[in-house]
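Pasting in a structure now, in structure tokens, and then I'll have a few things to ask.
Yeah, one chain of the complex is gone here, protein chain that is, but the others are all in their spots.
Letters are used for the chains, namely A and B, taken in the order the chains are written, and counting of residues starts over at 1 for each.
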Amino acid sequence: MLNIPIQTILGQLLLGLINGAFYALLSLGLAIIFGLLRVVNFAHGAQFALGAFAALILSRYAEVPYWGALVLAPVIVGIFGVLFERLFLRRLYDTEPTYQLLLTFSLGLMTEGTLRALFGSSGVPYANPLIGGINLGFMFLPFYRGWVVVVSLAICVGTWLVIEKSKLGSYLRAATERPDLLRTFGINVPVMVTLTYGWGVGLAGLAGVMAAPIYQVSPSMGSHLLIVVFAVVVIGGMGSLGGAILAGFALGVLEGITKLVYPPASSTVIFAVMVAVLLVKPAGVFGREVV
Amino acid sequence: MHIFALRPSSLILLVFLGAGLLAPHYVYPGFLMNLLCFALFASAYNLLVGYVGLLAFGHAVFFGGASYATGYMLRDLGLTPEVSILIGVIFAAALGLVMGVTSIRRRGIYFSMITLALAQMFYFLCAQSSVTGGENGLTAIPRSPLFGIFDISNELTLYYLILAVVAAAMFVIYRTVHSPFGHVLKGIRDNENRMISLGYDVDRFKVIAFTLSAALAGLAGSLKAIALQLVTLVDVHWSTSGEVILMALIGGIGTAVGPIIGAGVILTLQNYLTGFAEWVITIQGAIFFLTVLLFRRGIAGEVERLFRMRQARSASSQKDFTTSVVESGRST
Partner (left out) sequence: MKLKRFSIACGICVIASLALFSTSRAQEPFKIGHLTDLSGVNVDISGPATTEAMRFAVDDFGGKVLGRPIEIIAGDHLNKPDVGVGLARKWYDGGVSAIFDVGVTSVALGIQALAKDKNKAVIYISTGSADITGKNCSPNGIHWTYNSYADAVGAVTEALAHGGDTWYFLTVDYAYGDNLQRDATKIIEKAGGKVIGSTRHPIDATDFSSDLLKAQSSGAKVIGLATITNIGTNIVKQSEEFGIRPNQTIALMSVDIQDIKALGLKTAQGLIDTSSYYWNSSDESRAFAERFKRKTGKMPNQMQASAYGAVLHYLKAVEAVGSDDALKVIAKMKDIPINDFMTKNGTIRPDGRVMRDMLVLQAKKPEESTGDWDLFSVLRTIPAKDAFAPADPSVCPLAK
């Protein structure tokens, strides 16, 4: 490990950051949903895949290019999310959280199963809209990867600002901490809840579109990511948006470092970190323990 | 009052036992053996989630871990089944103790996640180890004679042996739930702070319950290793942990027979939906979806609720069992 050249280390750190950008987007969506709805959204992985397939369907049948899909696909996925929340999830808010979890899990199963029945299991091609790259000296950075980091950072920071600085955000935060209290102030919590779910799901869809040009688009593309992203949210502290974002990027970097030391462990290291974090900080790095 | 509360579920368990004795006439015994193992697995899990209110997300560790241990003892060390099963159960209990001690102080979702994380690490060890055979799994596990003399290679003989063991284990679970120890557990589930102020060492009770649940899940895994003669990484994968949660939920959390029904439903879906080809997964998802929306308490839970409602009309106020599960979920 000691004889690893500095260029390699820098390269790994940068690549880790890029992967972290995906984790951050996905975990931000999960954290928002959990924060306001107290729902562990098990459909997140499938909604990520749905985003990629929405982009694909848009390009195949409506000839919408990547840049259009970047806006449209998350909206489509978000609308699916809103419908699901309004029609079904809503009915379960008065029950145990496990039932909501099971409902989102079933939704994920149906989504993945349907995509596979329609498109097969091996996946479908989706072209890269930003070919080429730039030599940074220590590594070759493809333009598209740079773009992913920029978009992810912008969306994450934007979402964070809205929630931390705006009036809407203050309601959201209030609702995160005391949803019952907010209702008594006459704020239309149900609409807010619906839109929040839609936004969180839309973020998963956005991550899916962004993944489409570089990862093989297949129905199961999100299933591996799902529990990793859960771990990211928990490490950041459930309900803490800043925590989810930071943990997302940090975990990407940590994976990168693990790939230098012992690559086979790169997808397990996050869980070791999670155990360690939870033993020291019971509610994650940035979370407060609300039992 | 307890006598009243016990009677229906113990009666139903006996009916199930009777059905188990007759079942091989109508259903393929190999399927039934698998069913019994998963029914025990789900019941062991239910002991934790239904009666202590702990939503663990790593029970595949005990199921698969014991499976590997038993398989290895039988195949590679040539031990007899009863010794191999015992070792498997002890192994699972030890793993349960470690996981319980590590995770039990955390509450709610953090407890679930820490169990998931430990399970992922255990999975990684299993995938790396040469003892488990990696992705190929342990195959050709022999059905050696029980105690070195009784032949169990025949499907029917083995079925009745497993039925007897599972019935005994179910009895242990049943006795535990209805013992003073079990009442303490339910007290913890319903109101942990009250139990602490009453002077109970809550964490110790939880760890004991966790270890017991792990040991029983291990027993299920050990039996499965013999019934199926095969152990693979799927048995320790998080999807198996998820599956057992699904079984408990579909059947009815906190009911005696719910997990058995849940295991039956899920295994039947897995084995008998073949005709729908590519749409199997979608249909599975839709069935779960509707179950949660329409029969939230699970099959046994809904039946029990109807039964209770009728009883409540005649008898005076009796605490709704299933409602208390829901309440416990709220309070965590």
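Here is the rule we go by: contacts are C-beta pairs under 8 Å (C-beta built on N, C-alpha and C of every residue); 3 or more make two chains touch, one makes a residue touch a chain.
Computed from a prediction, not measured in an experiment: that's the story for all the values here.
Although it is left out of the displayed model, the omitted chain contacts the following shown chains in the full complex: A, B. Among the residues A:189, A:221, A:234 or A:275, only A:221 touches the chain that is left out of the figure. The chain omitted from view is touched by exactly one of B:78, B:134 or B:148, namely B:134. When the missing chain is restored to the complex, the residue among B:195, B:233 or B:261 that touches it is B:233. Considering the whole complex, the residue from A:42, A:80 or A:144 that touches the absent chain is A:144. The omitted chain makes contact with chain A at the following residues, 8, 11-12, 15, 18-19, 113, 116-117, 120-125, 127-128, 131, 133, 139-140, 142, 144-145, 214-216, 218, 220-221, 224-225, 256, 259, 263-268.
For chain B, the residues touching the chain absent from view are 18, 21-22, 24-25, 28, 30-31, 34, 127-128, 134-137, 139-140, 155-156, 160, 164, 224, 228-230, 232-235, 270-271, 273-274, 276-281.
Everything that follows uses one rule, which is that only the chains that are shown with their structure count from here on.
Rounded to a whole number, the gap between the C-alpha centres of chain A and chain B is 32 angstrom. Partner chain A is touched in their complex by these residues of chain B: 55, 102, 105-110, 113-114, 116-118, 120-121, 123-124, 128, 238, 242, 245-246, 249, 253, 278-286, 288-289, 292-293, 296, 325-326, 328-330, 332.
Residue ranges of chain A in contact with chain B, taken from their complex: 40, 88, 91-92, 95-99, 102-103, 105-114, 116-117, 227, 230-231, 234, 238, 264-265, 268, 271-272, 274-275, 278-279, 282-284, 289, 291.
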